[in-house]
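Shown here: the complex without one of its protein chains, the others still in place.
Presenting chain A:
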Amino acid sequence: MDIGRLWNYISRPEIVPRLFALFLCIIMIVEFFVPTTYNEDQLYPKYPPQSQVLKSSLAPYDRGGEPLKTPADIKTQYPQFEPLRGRITAYLTPPAIWISHKTLYFGTTIVSTPGGILDEILYYTRGLDTILESLTLLVSFMIFSWLYLHRERVE
């Protein structure tokens, strides 16, 4: 086996995604059999699945508390950096209030996200993450629209 031919093979751009995917498969198959543990003391706890259905119209996202009045009990990593912790959880826009009175499945509709429910974790405790997520989307739209608007220019 000539090693030069091997180098030439892996130097092609279309081969690298395949090699990377294969490498990832090997890692993940090994990792699947490695025993691991689950820490019960989670930073962002979730209620058990289906525990809120048909009891609250904000079903999976009901974290308790009344917006701007009584703060909800939110667990965070650094409470000293979040003086208004728990106050804006489940703050609803006027259309969202109207829909939430009509149906018990409001929390799972498309209306509840991204503008309907102001979720405490997304918009206050981990706000920088939300900014970066939407920035990623905006940058990809910028690239796409530039490529689309200049599709006639060919070299």
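The definition used in the following text is that a contact is a pair of C-beta atoms (placed from the backbone, for glycine too) under 8 Å apart; a residue touches a chain by one contact, two chains touch by 3 or more; residues count from 1.
What we mean here is this: contacts and distances are computed from a predicted model.
Colleague: Out of "(NiFe)-hydrogenase-3-type complex Eha, membrane protein EhaH", "Methanogenesis marker 15 protein", "Acetate--CoA ligase [ADP-forming] I subunit beta" or "Acetyl-CoA decarbonylase/synthase complex subunit delta", which one is the UniProt protein name for the chain not included here?
Modeller: Answer from the UniProt record of the missing subunit chain: "(NiFe)-hydrogenase-3-type complex Eha, membrane protein EhaH".
Colleague: Residues on chain A that touch the omitted chain in the whole complex?
Modeller: So the residues of chain A touching the unseen chain are 11, 13-14, 16-17, 20-21, 23-24, 27-28, 30-31, 34, 36-43, 76-78, 80-82, 124-129, 132-133, 135-136, 139-140, 142-143, 146-147, 150, 153-155.
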